[in-house]
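We show some of the complex, not the whole, and keep each chain where it was.
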Amino acid sequence: MQNDDFFRPVSGFDLPRYAGVPTFMRLPHVGLDDPRLARVQVGLIGAPWDGGTTNRPGPRHGPRQLRDLSTMIRAENGITGVRPFEAVRCADLGDVAPNPADLMDTLKRMEAFYTRVRAAGILPLTAGGDHLCTLPILRALAKDRPLGMIHFDSHTDLFHSYFGGTMYTHGTPFRRAVEEGLLDPHRVCMIGIRGTAYDREDRDFARSVGIRIIPIEEFHARGPEDVMAEARGIAGTGETYVSYDIDFIDPAFAPGTGTPEVGGPNSWQALLVARLLKGVNIVGADLVEVSPPFDASGGTAFLGVSVMFEMLCVIAETLAAKGITE
Amino acid sequence: MQNDDFFRPVSGFDLPRYAGVPTFMRLPHVGLDDPRLARVQVGLIGAPWDGGTTNRPGPRHGPRQLRDLSTMIRAENGITGVRPFEAVRCADLGDVAPNPADLMDTLKRMEAFYTRVRAAGILPLTAGGDHLCTLPILRALAKDRPLGMIHFDSHTDLFHSYFGGTMYTHGTPFRRAVEEGLLDPHRVCMIGIRGTAYDREDRDFARSVGIRIIPIEEFHARGPEDVMAEARGIAGTGETYVSYDIDFIDPAFAPGTGTPEVGGPNSWQALLVARLLKGVNIVGADLVEVSPPFDASGGTAFLGVSVMFEMLCVIAETLAAKGITE
């Protein structure tokens, strides 16, 4: 167990949860140039960018609202009993600086940021941002070998291009990632896919490269436990990235997103699938597409950070099991 | 398959979904005087009227918000694979013009409009408006013989009168329809009925004429598949109208309605019951009581158009099966 008081979140008994400068989960803010960076094990990072959004924008505001609501999170997982901030040293690494008016420049800025994070030996847990943010993260994390991926979403994000040839949007990141060798398609599982479709080009591609898609009707029929057992099997013991699009969840529970699809999982299932990641060899994770303009009340962001906390608990257990917490 | 490009919706790859003049599902707008009316098979129609509302008004704004959100609908049903706009020629026929300050005049205007639609051989799929809108539609469609009906709602709308003798409100349309011989009560099934009650007058009437009511506790106990099998059996092979009140769905999923009742189906079940209409001989359908003032965000309208799309897919398959798509 880490015993470094610097990395302990502010308690609600010392300062009420609604008060104080809001960092992720009330952790210390440690910028990339801060000398304490070397001691960080898990870095919570904001990616305030939605330049790949083809429909209704807003996820660029996600990190701020997620930070705000994350101050409602306490020290211990009520069900598993994990106390992640005692198990590993976590910090808020701040936001990646995007260039809102230049997509290609931002992809480079983000890749450079995460390359530094990886070089520091820090496992990144990212709050998006739209789903295109995941591409530069994968470029930084998977430069040298492909990763597996467990992907919660209502969309595959596997399209070839939009608007007559535009290759980089929030609907294409995983097509690019497969093409670039960042993902091993046989170790990729996509869960919750639903909604009306343009066509079947994305799903045809998935089949052709070996990506496993579990559509929503199968999810509802089999239930979270069974589905997650399969997903863990697909990911195997290799290094795996977890990408969680908030629109995986039904919009009654998570209205704050730009491309909702009705008929999805409820909040209990949304947490449960994250808890059932236990045992996966996670090397990075994200929660993307929270769009505050569509949910001023912050309910979506609160559910989002609750999912992040579940993922963080699994990550903390995994790191502890690896014996690398000190 | 119809191959008339005029009737193809605008693709999100050509014009982003949030852009453009919003017609229903991005279909062409074909007014009743338009020469292309003759080629339309399914007409999406707005009924912007809530003159029968005894409680909290707003459904008059339903068609505009439903049109707005309907631009999020794409070409293909993700689960059944049906592509309705290729199977049949669909168009937005515009709105019926109500007289907001004269109830009886509006009933006549609406009946006249739908009489023209029927005369043109067009199957109407209506976006309300409150539930009184269904009465003049039935008067136009069932003038010559009674129809069966599958009715999703939390209320029976079978009351005799309100306020000491007022016969036309959104709580009375199906009492009138039975009295006028527009519905064959033995082929009517009402699903999802719940909430507190004034008294049992409506349910006593149902029993006395042979209408089958499946209350919510039975729905939750048996599940959508079983309930819909019974409903399809009641409707039989005869011509059937489908009337879907958005307050059938739990208000967490569909808050935008004037007389919500808690404890209802979730969004997955809401879509599923529409999908399970497959095989019913539908001659018209509606989605009513969406009240935008109670859901400025549009989440209710999006769920509403998603239900409409499911109904449209069933209708398209049925028309195709009848071999009348050309």
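A and B label the chains in the order they appear, each numbered from 1.
Heads up, the rule we're going with is that a contact is a pair of C-beta atoms (placed from the backbone, for glycine too) under 8 Å apart; a residue touches a chain by one contact, two chains touch by 3 or more.
As the structure is a prediction and not an experimental result, all values here were calculated from the model.
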Where 2 copies are displayed, count of copies in the complete assembly: 6
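Keep in mind that, in the parts below, only the chains that are shown with their structure count from here on.
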Cα-centroid distance, subunit A relative to subunit B, in whole angstrom: 39
Touch list for subunit A against partner subunit B, complex: 54-56, 162-164, 193-200, 215-217, 220, 250-252, 255, 259-260, 262-264, 266, 294-295
List of subunit B residues in touch with subunit A within their complex: 11-14, 16-18, 72-79, 252-253, 266-268, 270-271, 297, 299, 302-303, 306, 309
